[in-house]
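Got a structure for you, questions after.
For this view, one protein chain was removed and the others were kept in their places.
Order as written gives the chain letters A, B, C, D and E; numbering starts at 1 within each chain.
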Amino acid sequence: MPLIINDIYPEKLFREDGKRLDGREKNELRPIKMEVGVISNADGSAYLEWGNNKIYAAVYGPREVHPHHLAKPDRGILRVFYRMATFSVFERKRPAPGRREKEISMIITDCLEPVLFLELYPGTAFEVFIEVMDADGGTRCASTTVAALALADAGVPMRSLVSSVAVGKIDGQLVTDLSGIEDKAGDADLPCAITWFNEELSLLQFDGDMSIEELNESLLNARNALDQIHQLQLTALKSKYTSILEEVEGGED
Amino acid sequence: MPLIINDIYPEKLFREDGKRLDGREKNELRPIKMEVGVISNADGSAYLEWGNNKIYAAVYGPREVHPHHLAKPDRGILRVFYRMATFSVFERKRPAPGRREKEISMIITDCLEPVLFLELYPGTAFEVFIEVMDADGGTRCASTTVAALALADAGVPMRSLVSSVAVGKIDGQLVTDLSGIEDKAGDADLPCAITWFNEELSLLQFDGDMSIEELNESLLNARNALDQIHQLQLTALKSKYTSILEEVEGGED
Amino acid sequence: MPLIINDIYPEKLFREDGKRLDGREKNELRPIKMEVGVISNADGSAYLEWGNNKIYAAVYGPREVHPHHLAKPDRGILRVFYRMATFSVFERKRPAPGRREKEISMIITDCLEPVLFLELYPGTAFEVFIEVMDADGGTRCASTTVAALALADAGVPMRSLVSSVAVGKIDGQLVTDLSGIEDKAGDADLPCAITWFNEELSLLQFDGDMSIEELNESLLNARNALDQIHQLQLTALKSKYTSILEEVEGGED
Amino acid sequence: MMNIKRVISTIEKNYIAENLKKGERIDGRGLWDYRKIDISHDIIKSAEGSAEVKLGETDIITGIKYEVGEPFPDLPDEGVCTIMAELLPLASPLFERGPPDEQSIELARVVDRGIRHADCIQTKKLCIKENEAVYIIFVDMFVMNYAGNLIDAGGISALTALISSRIPEGVMKDGNLEWTGNYLNGKDLVKELPLIMTFGKIGDIIFLDPNLPEELVCEGRISISVTKDKIVSIQKSGVATFSIEEIQGLIKRSMELGREIRNKLDLWQYKVDK
Amino acid sequence: MMNIKRVISTIEKNYIAENLKKGERIDGRGLWDYRKIDISHDIIKSAEGSAEVKLGETDIITGIKYEVGEPFPDLPDEGVCTIMAELLPLASPLFERGPPDEQSIELARVVDRGIRHADCIQTKKLCIKENEAVYIIFVDMFVMNYAGNLIDAGGISALTALISSRIPEGVMKDGNLEWTGNYLNGKDLVKELPLIMTFGKIGDIIFLDPNLPEELVCEGRISISVTKDKIVSIQKSGVATFSIEEIQGLIKRSMELGREIRNKLDLWQYKVDK
Partner (left out) sequence: MMNIKRVISTIEKNYIAENLKKGERIDGRGLWDYRKIDISHDIIKSAEGSAEVKLGETDIITGIKYEVGEPFPDLPDEGVCTIMAELLPLASPLFERGPPDEQSIELARVVDRGIRHADCIQTKKLCIKENEAVYIIFVDMFVMNYAGNLIDAGGISALTALISSRIPEGVMKDGNLEWTGNYLNGKDLVKELPLIMTFGKIGDIIFLDPNLPEELVCEGRISISVTKDKIVSIQKSGVATFSIEEIQGLIKRSMELGREIRNKLDLWQYKVDK
């Protein structure tokens, strides 16, 4: 629970020892934990802890589209609904979905769609529900990452996984994986996502202020971090199959 | 019109002579007046004065369901819309239906449905509109009572009538038919309704605080009051037929 | 842009020389400029400057009706959507359409419908979008006038044009074409519109206070002004055909 | 929204129209007759004023509530009166649930405009303290049965509710609102009594107080609000058009009818004691 | 809205019902047994209190947030506690997006009523300064997986979140809010622990803690909230009817079950230090 009372930004985002406030090196990721198959009712699901972020994703589909007029006769549609729990942030969020949540939903949709074979599912929808239960910076990237995992868990055919991370600039220095405080008090934020089948960016936003050189370097920092996140996703998927395998083998005893 | 300016609760809810503030005995009902056929446009209607409550109910149906997707292919549906007029309460109610009105609508629906033969009306709806024009405690019970009457007036086949009353506890004593002030300043409130075909409770809510013994006794108090209300409903229905009969016989002169 | 800071009404609405605050005679119209075909995407469109009013109208149709249930099997429908830009008035208007905008939309619909042959377009809709970008009194009349022009520009068959103007009373005297300040600080306002095919009024509203004699005289003032506006509409339509003709003839060179 | 014009069959429409053209109405009235008007007042205990008006089978209950709030900055010493109408789905199969539709907005607006331009509500009497506290009066009309011509019934209903009202008198003392124990009544709040007369038009025939079938078949209506000696509001609705001569005739007739009904209804009788 | 009753086929329904009538439940429980209850607390860093409660496969996460606001005029020295529920579409194919529907309103209301009438929240401890500043406590329940009986799970989840909460202590100094650096915890906020027991009814059979298939086939439910020695709230829902004798039996049983579960869960263990 929050230990500070006011949401005041610190003067500096680096400690005297040159490390970031949470003790990380410039290009170090926060601790990440992933798990698939966490919501029994869903066709696929995943849970992600990324720093203090706690995010669930569930996939339903292919299923009927409501309202019907959104359905497309020649292909399936992907719908992503990103939501934040009222208590996931410092000041209680109003329950109704806000403009920001709709915008992020759209961005994640665009970002995941390239890896799907929607043309195989005419008239239907895949619906991805993302619930941020606890938020601490980088939720759109974390949500993209966990949503890709939930799609994979649902057995939806995919060209590849999608991984996502935000890089940026704080106190004038380029860093990887901005925390909440770094996001708010920093100079620039560059969330991006990669579709591994073509190794291109399917999400790219930037806000802040960077020179051409800084932006170029930041893109390379992102690329390195994305590799690490991809490995964690693959491990999470494997560990489910491993545990299924163990169950099956255990059953044969 | 309101004679008091502030909606302040009295210290005591019993007078020195042991009667309630409005002069009633503990298990005495407020004055009740019922009339059917009051809204000429409706398929059935009824009007109820119960203490200072003034409530209209109108039934339309069986008719087409809007929106269509609410219709059920194998049976009719019952829809109840309980509303309070803006001026029916001490502080003006906002015009849009509130959460409380929706909740009470649902409760009354559940409570009336057991007496209807909805399986005979596939794809259609019975809609019951209840308008509380003046409110003084116990509107959900009064509304249930008048809605049952309007359904009967509409000639909708019914297993039996439904009658409803609230019993409760004020100043530590069990009473029947709480008035507005008793409802607000009292200790406990137990609205209930009975379906006469099986003599079981189809509405039962309780808020407050009672021991097992008090609750058991309250249920018996309710049972007695429900009998009286049932008689008043039957009389109201008969008086309409009597007056029709008189008209018909008068017409034969 | 607004030169005054407070929207304070002047003491008098006539100058010492007997002219109105903007220098007009009692029955003089403000400067009016009309142009058709201003929005290339629309089936028909028009632009109107009337004093400081700046209004666009665009017509789409006959086209499919959304939502479908509004369509009529035996005739087309006319839908008018009158809107004011947020910055068109002294105090920023909220973006969502207000009650006043809906009411004026309905009035303009009723006023234009008599000149259309909607029976020729079963199941479809003509939609007229009116956007008041700058407002200075009399927008409903100006909007009606420009909407009629846009319908004509769209080639929609019409019994005649419709012209509209507001007359009224300020400082006890009858005047033609109330400006914004005259509308707010004046005594009475009488917007009306004429359908030229039968020379009858298809819009008529009145607010204020007039004797029978004043009202009768005002109606005659309106009649005179409507003739002038009609001529301006015809000229605007002709000038489009003239310029098309010039283009065509120029092309034959 | 249901298309209410379809409710009446073409045959019925022709029948009503043909008869109207002969000056005959389905309910036997003359072209310039009102249906029977019944008024009850002070019927809602929770309201500060109330009335039920029946115009034939049309039935409207109006209640008055108040709040104390701040005045508008440009009218620092005037109270506010807002008028609302609900067409309850209970009142007709033609009415639907949901937010106010065009017809209910029109009802509220036409009644409001009559009242607003007639010097009816004494808004300065509704001021408790300049710039600080004024009464906000809510006049809420609920249509209980719909049988045509809501506007005229609504107008009488709103006026009667206002006349029958009784509002606690407040004063500001050291920035706090205190109640004196006295009351304002209809005599304090209301001055002029604007009456609204609504005429239907079908073909060339114009007639007063359309009942429901007439309202459904007519091409348009015009509502004219008058005080004793002035016209204060006019609203044309529907696709009918009116010649200038027709309008001039209706204005004259409204002034005459207004005088007649004003005397007959004698609305001040519904005033209650303070 | 999807008709959730259709999700279960008639055959399945008959099967479940037939077995229930023999006192047998599809998951092997006795008629008066709860499913397994798992409780985690203080799981959300951004919340001032939180809990995740699993009742079988039903999963609800509740978080506490606060704001400082003005008290209601009629309760000038009491804070406010509001309870909300969201049935996330993530949690079940039966849940839809959109504003709170009847089922989520019911969940919030039944939990709220249990808490409100049990002297559970110490609203006077939530007063910072009379008439000026009080805490508004938000108890927001999010359903993460829906496998029947949200109400009982929600009730435990809300209580645990409240017990595990930690709220900065504020004082008013010269009209400004200042934080003392101390905290209020669950021991300050919560007194009585109301437990809610929900029973399903199908035909003549009544049973505790309906799982999802049972909830979909049953004709009605009744939820009874009890403290150690009182009944504080009852809510019947659905079209089932109950005889007075059945109600009396259920009340007695709820008091007994309440005592048993209260001991077993030992919710005060989830209190955190100040």
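One rule holds in what follows: a residue touches a chain if its C-beta (ideal position, glycine included) is under 8 Å from a C-beta of that chain, and two chains touch if they have at least 3 such contacts.
Model, not experiment: these values are computed from the prediction.
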In the full complex, which residues of subunit C touch the absent chain? 1-2, 5, 39-42, 45, 52, 54, 56-58, 60, 63, 66, 81, 83, 85-92, 95-96, 127, 129-131, 133-136
Touching the absent chain: which residues on subunit A qualify? 7, 70, 72, 99, 102-103, 106-107, 110, 113-114, 188, 190, 195, 198-212, 215-216, 219-220, 223
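One rule holds in what follows: only the chains that are shown with their structure count from here on.
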Where in B-E, A-E or B-D does the C-D interface recur, with over half of the contact pairs identical by residue number? B-E
Need the CA-centroid distance for the pair subunit B / subunit D, whole Å please. 31
Report the inter-centroid distance (CA atoms only) between subunit B and subunit E in whole Å. 29
How many angstrom lie between the CA centroids of subunit A and subunit C, rounded to a whole number? 52
Work through the pairs of chains, note which ones touch, and then classify the graph as line, ring, star, complete or other. line
Provide the full list of chain pairs in touch. A-E, B-D, B-E, C-D
